[in-house]
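Notes to accompany the following structure.
Complex shown without one protein chain; remaining protein chains in place.
We just call them A, B and C in the order they show up, numbering each chain from 1.
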Amino acid sequence: MFMFTTNSQNVQSCIDACDHCHRMCLQSAMNHCLESGGEHVEPSHFRLMMNCAEICQTSVNFMLSNSKYHAQVCGICAEICDACAESCDRLDGMEDCAKACRECAKSCRSMSGSMS
Amino acid sequence: MFMFTTNSQNVQSCIDACDHCHRMCLQSAMNHCLESGGEHVEPSHFRLMMNCAEICQTSVNFMLSNSKYHAQVCGICAEICDACAESCDRLDGMEDCAKACRECAKSCRSMSGSMS
Amino acid sequence: MFMFTTNSQNVQSCIDACDHCHRMCLQSAMNHCLESGGEHVEPSHFRLMMNCAEICQTSVNFMLSNSKYHAQVCGICAEICDACAESCDRLDGMEDCAKACRECAKSCRSMSGSMS
Partner (left out) sequence: MFMFTTNSQNVQSCIDACDHCHRMCLQSAMNHCLESGGEHVEPSHFRLMMNCAEICQTSVNFMLSNSKYHAQVCGICAEICDACAESCDRLDGMEDCAKACRECAKSCRSMSGSMS
C-alpha cells in the first residue's frame, strides 16, 4: 500500500539480498572468524567483513526509506560485497558468506543502474 | 557451523521477527506516515516508529554477534515494540506494522527470559 | 598510536564534521521538524534529514575502521549533505543544520578526493 510504486519487486529482492549478506557477514565475522583466529582475523579481511555488514545495513535502510540516493549507496555496496567475496574465497568455511556477498553484489549492481 | 550452540532456533526466529519489525517500522514511517501527515507525523508516534526500528536493528546485531547482552537488549526492544504497536492501533493503515511489532515483542520477551 | 598513518588530521576533522552533522540532522528532524509540522515534515525534506544523518554515521564508522572504502562513502555523504543543506535553506529554524551539512559536505568532498 505504501510500497514503492516502481521496480517494487527489484527493490524488495535487493533488500532481501542485502539483509541476508548483512547477517552472513556480521555473524561469520563475530563467530567463525573470531573463533578461528589466524588469517580469519587478519585486518584487511576482518575490516571488509565489518564494512560489508555495515554498508548492507545502510543500503537496506536507504531502500526502505525510499531515498533518492539508494542507487548510489547500492553501487558502493556492490563493490564492497565483491571485495568481501574474494577475501572469503581465500579462507576456510566462508563459502556461504562469499555466496551471500556475490548475490548481494549482483542485486545491488542492478539496483545502481550500472551493469559494469 | 559457526551458529549458536544453544537455543539456535529461538535466536533465529527472534532475529527474523526483529528484522521484519525493523522493516515495517522504518518503511511505514518514511512512506505511509510522512505521506499521510496529520496524526501519522505526531512527534510521539513518529519517534516511537523510529526508536522501534532502531532498537530492532540493534537487537538483530547483538544476536548475530552472539553477545552476552542480547537478552537485555531484547528486553527493551519488547517494551518499545509493545508501545509502538499501541500507537499504531490508533492510526489508519498501520495494521501490518502493529502486527509486526506485537510478534517481535513476543519473540523478544521470550528471548529476554522475562515472560511478564 | 593506532591512528591513521596518513592524513590523520584530515580524517579526524572529517569524523568531527560528520558526527556534528549527524547530530544536527537527527536532533532537528526528531524535534524541531516533528514539532513544527507542515513543510518541516514534507516527505522529501524529512527523508533527506534522515538519510543525511544515516550516511554521516556510516561515514564516521568507515573512517574509524580505517576502511579502504571510506573515500567513496564520503563522496556520497557530501552529495547528500549538499542536498540536505538546500532543503534546510527553505525552512524556518534550520540555519544551524544547513551550516553543519555544508561544513560536512566540504570536509567529505575533500576526503573523497573529488573537489567537484
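One rule holds in what follows: contacts are C-beta pairs under 8 Å (C-beta built on N, C-alpha and C of every residue); 3 or more make two chains touch, one makes a residue touch a chain.
A quick note: this is a predicted structure, and the numbers were derived from the prediction, not measured.
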>> One chain is left out of this view; which of B:Q12, B:S36 or B:T58 touches it in the full complex?
In response: B:T58
> Footprint of the hidden chain on subunit A, which residues?
Replying inline: 30-31, 34-35, 37, 41-43, 46-47, 50
> So which bits of subunit B touch the chain we can't see?
Replying inline: 44, 47, 50-51, 54-55, 58, 61-62, 65-69, 72-73, 76, 79-80
> So which bits of subunit C touch the chain we can't see?
Replying inline: 1-3, 15, 19, 23, 26-28, 30-32, 35, 57, 60-61, 64-66, 93
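The rule we apply is simple: only the chains that are shown with their structure count from here on.
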> Hey, which chain ends up farthest from subunit C, C-alpha centres compared?
Replying inline: B
> What is the distance in Å between the mean C-alpha positions of subunit A and subunit B?
Replying inline: 22
> Where the centres are mean C-alpha positions, what is the separation of subunit B from subunit C, in Å?
Replying inline: 27
> At which residue positions does subunit B touch at least two other chains?
Replying inline: 30-31, 35
